[in-house]
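For this view, one protein chain was removed and the others were kept in their places.
Order of writing sets the labels: A, B and C. Residues in every chain begin at 1.
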Amino acid sequence: MKSPDLAVHWGPLRLSNPLVLSSGTHGMGEDGPRLFPPEILGAIVSKTVTVDPREGNPPPRVAETPCGMLNSIGLPNPGIDAYERDVHPRLVSLGVPVIVSIAGFTRDEYRTLAARVDRLESVAGIEVNVSCPNVERGGMVAGASPGETLAVLEAVTGETDRAVVAKLTPNVTDIVEIGQAAMEGGARMLSVINTLVGMSVDVDRRCSNLGVMTGGLSGPAIHPVGLANLWKLAKATGAPVLGGGGVVSAEGALAYLIAGASAVGIGTATFVDPFAPVHILEGIADYLERHEFASVTEVIGSLAETQADLSFPEEAC
Amino acid sequence: MKSPDLAVHWGPLRLSNPLVLSSGTHGMGEDGPRLFPPEILGAIVSKTVTVDPREGNPPPRVAETPCGMLNSIGLPNPGIDAYERDVHPRLVSLGVPVIVSIAGFTRDEYRTLAARVDRLESVAGIEVNVSCPNVERGGMVAGASPGETLAVLEAVTGETDRAVVAKLTPNVTDIVEIGQAAMEGGARMLSVINTLVGMSVDVDRRCSNLGVMTGGLSGPAIHPVGLANLWKLAKATGAPVLGGGGVVSAEGALAYLIAGASAVGIGTATFVDPFAPVHILEGIADYLERHEFASVTEVIGSLAETQADLSFPEEAC
Amino acid sequence: MPSPHPIPCRAEILRNEKVAPEVYWLELGLGGHFPPPYPGQFVLLRVLNAWEPFLLRPMSIFAFETSRRGSRMEVLYRVVGRGTRILASRCIGEPLDLIGPLGRGFQAGGGRPRILIGGGMGVAPLVFLASRPEPEDVLILGCRSTSEFPVDFVRERVRVPVRVCTEDGSCGVTGVAPEMAEALAAQCEWKVEVIAGGPPAMLAVVARLCEDRDVPCQVTLEARMACGTGSCLGCAIPTRPPGLYRRACTEGPVFEAREIRWEALP
Partner (left out) sequence: MPSPHPIPCRAEILRNEKVAPEVYWLELGLGGHFPPPYPGQFVLLRVLNAWEPFLLRPMSIFAFETSRRGSRMEVLYRVVGRGTRILASRCIGEPLDLIGPLGRGFQAGGGRPRILIGGGMGVAPLVFLASRPEPEDVLILGCRSTSEFPVDFVRERVRVPVRVCTEDGSCGVTGVAPEMAEALAAQCEWKVEVIAGGPPAMLAVVARLCEDRDVPCQVTLEARMACGTGSCLGCAIPTRPPGLYRRACTEGPVFEAREIRWEALP
């Protein structure tokens, strides 16, 4: 039997397989994903880059939680100049499509970043991290408001014809509304989920376990939340959506694909199981063979929907 | 040494200790919390009751997730008439303060329920479950909108002078805004968090692991999310807030108290460790002795705040 | 027959032995305080002493014995997923937390001869029932193949006559349990009671046969469970009239077959 075809289309991008290494989970390219062959990935998203260099938050920056972790890294990055000079070439040398993640504190910064990344070579796409506070609007995270999300995406897509992804935050009342605004603003693809806001307390010292008060929750604990967001978003918008959050196994990745994801993001898993991407890809191929699918695309969106849905909302029970 | 004083005030309520058994996690009182002495609790919140009887969602109604579970119970309950006749007396007989949880599909239903519960004897308070879809407003969950939350709380507090708690959903962009609306609407106390919306997929059968598509996530996985919500809400509103979500240990309960909770909710933990309430109360007493606190109230809100907070939002890193 | 009050309990693994390719025989030492269960009751097992896997696994009581040195309980389980795979890896001497005895077991009958029908692992609670047999009990044991199910192991554990049928003919009659039950019941002109455990599809057939002949039939059903004690309302079994659910862990797992809405089972 022919081994199954793992290639997928995520919007205009063609990836050799659906596994995308998420932003912020593989350093700045200096060390890269060191423990597995990066060329097995479908794509890699750079650490989010800002206009100016940033040093990030005071330590501790990570804390363990049940089946997950909190981070308060604070977006350290060398800024777009050094990204262009040092980081991008290293990422490109890994031999997989590179998606550049950008974040601005004003619409203008997003514009600048888009224009700068547009000039780079070997850019498969631009991921817009909308979980950045807009300093002009009282520090509200852009991705928390449909209006601001629209404006940020318009700012970015006004400067580039490259494929633009909007990476959404799950810390919102209605992710569909935000996703629709991003598509209206010119995004070609969506990506869910960024981390959930969380907190951890050292009860003996009566202080946060992070150097700041709150952080972003990732890892298996959030898999059900990421999956629900992906499913709602893909279903309601029809947009090509990358689904991720808490993927640590082939089953976890397949759940996103079955629920409608065009591609699957993986991040935190690689911290605790550096070979996770290898195992996940092998597991997906196995699954396809076992279920006699010729291609992973046959699985995408294959979820059976019960008609009994939403007789009552999830959170009220 | 005198053993530490565990009594707390949660708004107008005086509880013998801060541990409150959450709504929906101890049946309808028929079997009650069967495996531990219920009288050790600070209070018990009834399963949410609606005007009419409800049978709930089709099975399966529960699914396991990493360090947690999803439920799609669907609010089965015998309706307010049978609650008054059968359930309430059984709950009262447990010998702890009973808070009655109510949910309506219209403002009028909330009004009806408030009036009915107001007439009951031995009611320590009324918890308003705002995670109920308002059928008059396109099925949006009341607790997702500050305006509707205000209206629902006004409807309830217009009918009763009893202490009213608003139990908030975490599936919102800004829980502070909702909490403030609830307090404006006449709530005397707040409670966080209800479950997070989540989903789980059976990859072999390509269907939801629940009888409906999505469910509510609870258990240790959500502890960091509940804690962040509690801390923000207590700090910003100054209201007496019960904190819960994912408490399985004394440390988990103490984290909520330290972060500012007046009382602590516990639910899912009792499914997997029926003696959890006993162990948690013992652990809190131990902690107070070890740290030489005479009373649990000294711990409430004792969290050290870093000035470095929010140099960058949690979810962007 | 009021159910005994369940307790949480730390057991010790005395045996955890493979008796068929994916089937294990677990024996637990329980100390002296475990309330003696009734046949048809079950326990919730924490497969690992940790928060992961999070939920406890329901397992029927396969055997139970009290002696001066405390009680011993047996469970027969099939490895079907993550939890049971972990359980199969646990070693003798290790502690294992459980809650039990849970649920409402088999109800005493009307004195008619009883046909116990077990399909695959569904036979587990019937083996416990058959350890306290009534005079005319017969156990029908159906499974796909002896290569998948420890037929001889189970047969040797019961003190009632056992009739075996397998789908592939590897043991006993070639066929399925309901057919065999039908033939047997017909011999007694259906003056029998039926008690059945197994896959829902098999139980539905048995239930239908019995309802048609107005024969009393008890079935033991499975459902996804969180608490096992009636608290979460998670283990809903669709019962008649439509729209009504009962809890497998509290009103069940043994139900009158005619109460079940078979078409609404997941």
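Throughout what follows, a residue touches a chain if its C-beta (ideal position, glycine included) is under 8 Å from a C-beta of that chain, and two chains touch if they have at least 3 such contacts.
Everything numeric here is computed off the predicted structure, so don't read it as measured data.
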From A:45, A:69, A:96 or A:284, the answer for touching the chain not displayed is A:69
Tell me which of B:24, B:66, B:133 or B:277 is the one touching the absent chain.
B:66
Could you tell which one of A:4, A:143, A:198 or A:219 touches the chain left off the display?
A:219
Touching the hidden chain in the full complex, which residues of chain A are there? Just list them.
24-28, 30-31, 33-35, 47, 55-69, 71, 73, 76, 211, 219-220, 248, 268, 270-275
Contact residues on chain C toward the hidden chain run 48, 50-52
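Please note the rule applied: only the chains that are shown with their structure count from here on.
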Indicate, using Cα centroids, the chain positioned nearest the centre of all protein chains shown.
B
From chain C, which chain is the farthest off, judged by mean CA positions?
A
Per the C-alpha means, the centres of chain A and chain C lie apart by a whole-Å value of 46
Chain centres from averaged Cα atoms put chain A and chain B apart, in whole Å, by 31
Between chain C and chain B, distance of the C-alpha-averaged centres to the nearest whole Å:
36
Multi-chain contacts in chain C: which residues touch at least two other chains?
51-52
Hey, what residues on chain A touch two or more of the other chains?
66-67
